[in-house]
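Removed: one protein chain of the complex. Kept in place: all other protein chains.
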Amino acid sequence: MDEKQIIQDFPIFHQPDRNGKTLCYLDSAATTQKPLSVLEAMDTYYKTYNANIHRGVYHLSELATEAHETTREKIRAWIHARSTTEIIFTRNTTESINLVAYSWGRKNLNAGDHMILTEMEHHSNLVPWQILAEEKGVELDFIPITDAGELDLEVYRQLLEKHPKLVCATGMSNVMGTIPPSKEMISAAHAAGALFLLDGAQMVPHMQVDIRDLDADFFAFSAHKMLGPTGIGVLYGKESLLEAMPPFLGGGDMIKKVHLRSFSANDLPYKFEAGTPAIAEAIGFGAAIDYLAQIGMDAVFEHESEITRYAIQELMKIPGLKIIGPLTSSNRGSAVSFTLDYVHPHDVAQILDRENICVRAGHHCAMPVHERCNVDASTRASFYIYNSLTDVDRLIDGLKIVHQLFGQD
Amino acid sequence: MDEKQIIQDFPIFHQPDRNGKTLCYLDSAATTQKPLSVLEAMDTYYKTYNANIHRGVYHLSELATEAHETTREKIRAWIHARSTTEIIFTRNTTESINLVAYSWGRKNLNAGDHMILTEMEHHSNLVPWQILAEEKGVELDFIPITDAGELDLEVYRQLLEKHPKLVCATGMSNVMGTIPPSKEMISAAHAAGALFLLDGAQMVPHMQVDIRDLDADFFAFSAHKMLGPTGIGVLYGKESLLEAMPPFLGGGDMIKKVHLRSFSANDLPYKFEAGTPAIAEAIGFGAAIDYLAQIGMDAVFEHESEITRYAIQELMKIPGLKIIGPLTSSNRGSAVSFTLDYVHPHDVAQILDRENICVRAGHHCAMPVHERCNVDASTRASFYIYNSLTDVDRLIDGLKIVHQLFGQD
Amino acid sequence: MDDLYRENILDHYKNPIYKGTLEPADLSFEDENPLCGDHLRIDLRVDEKGNVTDARFSGHGCAISQASADLLLESIIGKNIEDLKKLTKEDILDLLGIEELGPVRLKCALLSLKVLKGSLYGIGQKDEDL
Partner (left out) sequence: MDDLYRENILDHYKNPIYKGTLEPADLSFEDENPLCGDHLRIDLRVDEKGNVTDARFSGHGCAISQASADLLLESIIGKNIEDLKKLTKEDILDLLGIEELGPVRLKCALLSLKVLKGSLYGIGQKDEDL
């Protein structure tokens, strides 16, 4: 991987802050930075062929429609889906999961039905199901987190004996970096007669995904976590499932015909896309995929692994620091969360910020993970393609300043 | 209004097409073009302070949060809402209306309840209610369109006697340009004990709106129809109503606390904003409002009225042409739809496109309006701040070419 | 794009040869273009060997969809229905004499093929399979 070229491609790293320090951005698990090519793709749309899509006869609208649909095809190829009918544009991972909860869930889950979640989920893969469970009387079971920061698959197997209708789990923890064995979990769910929703928000940005091989029934991710713009995400669903699901949001574009008192739904994927979509964002998303494709996802994963390995090694040397999650550095995502026993994560993040180092402090939208680990909050560093070992050194140096200020005298 | 300056501000008009013709964009009712300032606001975010918002302690995230929330305040001031707690960001008008249908509607409407819609609605203000009506057994009543292209207020008054719970109507027809008397309609609804949802998608871009004066209970609009980016829209709701409504989408940001089996919802407006929002888009939206504010909405409306008046006058001279909607040119929006008795709208649009004139052909997401008028489709020209009388001349000249090709010999 | 409204197409639109209905017909199918609501019906008469002996289209639509229907029916008279199943998007564009068409107008051009194939295979044929 050509690190120099990558930094070159991301304008945000070219500008030092008011103290002359370049940006050390360690919050890519929250949202990534954007390469120039993504911004230019959107700019070109707005400046040369901006128009609403799908129904426009004129040339600009055709260009816009084509660009929008080209991204859909890129995403299909990217995750190895069978057909673009399986690729639905949403705002983000969160909306994708809610779409399944509202459309599939409300039709197929009933009082007394079981479904399985994990203790490791992001709020976006918990709250929609809590709302549904409350409304319909569905029973939620949870796969616990082991002390090593993995999912307890023994308990999973026991929970599957309750014949759940659906299993929802993340493909990579945004707090602990854990990569659960999704493929095995999915085939176990199928063997037990359950469908499987895989939260890919932290997967797709960081590793190759073959959704046909994984065989997940639903799969959700966000563009903004993989070099793309805010405002657009994806729901993948198996065609036969999507076909059988009722529409979710009603409005323009998701219809074939509308009379005053009735409508007929459009074909997939449009059936689930109501109103003017995030057109520029889809176009930017396409450019983000092109950018990642040109690096190659194996190279991305390898690069992140190297940094993560070094980060864990160096962090463990710091007295009073405890890493939340697996300490192994193989087959692990690049999110590294930790606590320092003498200082609150907010103070850590704030002091690091003075060094122009951006880390996240708090519960990272996963309170139950923190509850499980008996902490209120943690500090998280997460790495991506534009980071290097130097960023780890800066983080460690920053933590030394924290220690000077807050360490026991 | 400084027409030259405005054209200067919109990059898309600077580039002639392959035949050397400048862009004559007459499809602003579908989506508007964007001024450079909007694109630059988003670019600056992505290039200098891109970060996820709300929970970040570091400086970039604070800047992003502040910029995002500044737009919320601009929107509040723009529509004269009481508080930013009443301004909820959505993807578009369509999602805003669905949010009300799901959250307010499913809680408050029951079998046998009546609600009123109009024959003039965009699919986005019909289909969500059809879905709800089907699910809950709600009765839908419709205010008809008169031959003059207005709403039949006499029938409205009769329908109100059925004690509907909700009235949903557009503030301006996207097909006919009709501006119904919203304020009177709203106060009549309130007098009958009904709430009122006003579809502002075509209102907010074209006229001053004082939502407190209008007294609508819910109000929806999209940024992309008012110089802003795709991917972001607004739901305004009265605080007391929003407070009493259950959350819609569940996930990150809309919560205060999450345990494995329960959560507590965040305060307004965040309660209804789940997951990473359209951050760049909110920032671009703010710049769009600044741009419109600097022109002034009275000037915008006056400018459009002048063009519309001229367009109607010139179109009426064309043999075989029939305008759908009010022929009066005062107090009317700038969407002018028409049919030509010897040629299909698709052919009209395609022939105009060769002259680099963009008009919309089809049902404009309002099939029932076309059913009412006994036509399958129409051609629509719609005007905005960057249009001038010359654009009308080009349209008329283009229609002469259509006549040469298709006119009866 | 500029050859879209050549004399040939306008001719077939203004003076279609195969416009009408067949009563009774051996095969009959109708469908519409959801983008614009244009509606097309095709009636076919087929002999024992499966050869098309007569064909008509009815409905309403733009010049492209109407002309393509007229041209398509003209081209299939005498052909066997097994051959009709092999017709592709390119065949229609050839008939129209155009090389490329934007996605929206393509749907207009292909509506007649979609309806024809529908009459052969039954309901639910997707555009992508054409």
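As written, the chain order gives the labels A, B and C, with residue 1 at the start of each chain.
Methods note: a contact is a pair of C-beta atoms (placed from the backbone, for glycine too) under 8 Å apart; a residue touches a chain by one contact, two chains touch by 3 or more.
Bear in mind that the values here come from a model prediction, so they are computed numbers and not experimental data.
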Missing chain: touched chains present in the view: A, B
From B:11, B:35, B:56 or B:368, residue that would touch the chain that is not displayed: B:56
Positions on chain A where the hidden chain makes contact: 343-347, 350-351, 353-354, 361-363, 367, 370, 376-377, 405-406
Residues in chain B touching the chain absent from view: 54-57, 59, 61-62, 65-66, 69, 256-257, 266-267
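By our rule, only the chains that are shown with their structure count from here on.
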Most remote chain, CA-based centroid, reference being chain C: A
Chain B and chain C: spacing of chain centres that average the CA atoms, whole Å: 37
Distance between the centres, which are taken as Cα means, of chain C and chain A, whole angstrom: 46
Junction residues of chain C, two or more chains touched: 1, 35, 37, 104-105
Residues of chain A touching at least two other chains: 55-57, 59, 61, 257
